[in-house]
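The complex appears here without one of its protein chains, the remainder shown in place.
On to subunit A.
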Amino acid sequence: MSELKKNADKFLDDLMEVYPAKVMKNRKKHVVVKEGAGQEIAANTRTVPGIITNRGCCYAGCKGVVIGPIVDMVHIVHGPVGCAYYAWGTRRNKGKAREGGQNFLNYCFTTDMQESDIVFGGEKKLKKAIEEAVELFQPKAISISATCPVGLIGDDIDAVAREMSEKTGVKILSFNCEGYKGVSQSAGHHIANNKLMKEVVGTNDSPVGKFSINLLGEYNIGGDEWEISRVLSKIGYNLVTTMTGNSTIDEIANAHKSDLNVVQCHRSINYIADMIEEKYGLNWLKGNFIGVENFSKTLRNIARYFGDEGLIARTEEVIAEEVAEIKDTLNSAKEKLNGKTAVLYVGGSRADHYQGLLREIGIETIVAGYEFGHRDDYEGRDVIPYIKLDADTRNIEEITVEKDEKNYSLRIPADKVDELKKEMPIADYEGLMKNMADGSLIIDDLNHYETEKIIEILKPEFFGSGIKDKYIVHKMGTYSKQMHSYDYAGPYAGFKGAANFAKDVEAGILTPAWSYLTPPWNKEPLLKGKVEGVEEAC
């Protein structure tokens, strides 16, 4: 990669040669060749029309990501049929019903708005839908998610939620997450966080056990959360809730009773992590459950936070035991993959989280970027005071919370927290760029054109991204692994997850099919016969 560093300007010119001047000016701010520290990147700005972005919308960030995984709620999508349909079973947030509880993850609920609802308003139909949902499913709670036209026609879903909640006695949460809000999925995360904080967290005061923690920003894709919590409970922790993979509404309501929030996906959940700290005194620790080293470090940090000798010792025992089980798998993958390079382009967190695990199997990440990360996800939380809100995101509500005098408590003394902050990321995240090598490339809101160019120029062996670019990359002869859906496999988090990932990547890069891209008649001399369109057999 040092070559890229030397020729950074030429590389950037090559990457952007086709852009009209205005687009080039815009895109250049979203691309950084890493050199030392303190570099700035533009992020969380509006998408250039026509550029073929991979981004989704606010609704996807709210309903698809944060709210949808709550298993015992009926999630009603208020809009025409598409939005509900595309978010039905496509994001692999697994979940199980609790004993005596419910799980609606295999269902898709929508008001299926018709033209008449657009013309005369859809509130009546929404109310009817809620009545029918209560009658048919008797859910613990209901969510209403707004889609594009709802805001335009002025349906007041908050009022409907209040009215119907009184009428039915069921908790109803309304989310004004119209697709056009903000510039990406990110706005939807924020909207979801606000509502969970305002109307859910703190409404259940069930007692919790010793060493209680919450996992924040973990959505149990392919069973990730189950693998993480397996290890946590083996060490001796009590998991109060996860936000929101495999969670229930009551568990989330009880989150404030916990002793520590461990944050995986900073982008989607940092709002609520901060607010819970502010209101209830609960510290949050940035964790990373992906890769042996990162997961082990996170486990050690959690143990040190609690400062219990037994926990600390047990943590080391469990790590040793777990690592022993998987090290052969990782080593054997590393032997075969050592020296290969990766591009990671994933939503708002995995492009950082997976770099360690890839390194553990011998693969260096040379390009990384987010669809919708903010500057703090790239540069670290230190830059937050300097981030300017632009016109496109200014309308996303910022809420403030106050200390809850009754329930506020510091789990460990403030000076102890200050001491720990020197050693571990408490209320802190250092961002994606810091751990990347000089000369690597960081790129925000990567588009189709740049994807092609990067593969052509840098020729990575591994492209970790999503479904929309997977097959484009395959056609270019490069293995592409879906880092959102895990190509329908998983878990990839935790120790067993690391082994699963290693095996899957090894299979993907080494599958014999790659050797057949060029047919034999195009590479071997033909004794008889000739190939159409070719003058002479070579």
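Quick notes on this structure:
Note that in this section contacts are C-beta pairs under 8 Å (C-beta built on N, C-alpha and C of every residue); 3 or more make two chains touch, one makes a residue touch a chain; residues count from 1.
The rule we apply is simple: contacts and distances are computed from a predicted model.
Of the names listed as "Type I-C CRISPR-associated protein Cas7/Csd2", "Ferredoxin--NADP+ reductase", "Na(+)/H(+) antiporter subunit B" or "Nitrogenase molybdenum-iron protein beta chain", the one that matches the UniProt record for the absent chain is "Nitrogenase molybdenum-iron protein beta chain". Touch with the chain omitted from the figure is made, among A:Ile153, A:Ile412 or A:Leu510, by A:Ile153. When the full complex is taken into account, the listed residue touching the unshown chain is A:Lys127, out of A:Lys5, A:Arg98, A:Lys127 or A:Arg359. Residue positions on subunit A in contact with the hidden chain: 18-20, 23, 46-60, 76, 79-88, 90, 102, 104, 106-115, 117-118, 125-133, 136-137, 147-149, 151-153, 179-183, 391-392, 395, 448-449, 452, 466-472, 474-477, 517-518, in rising order.
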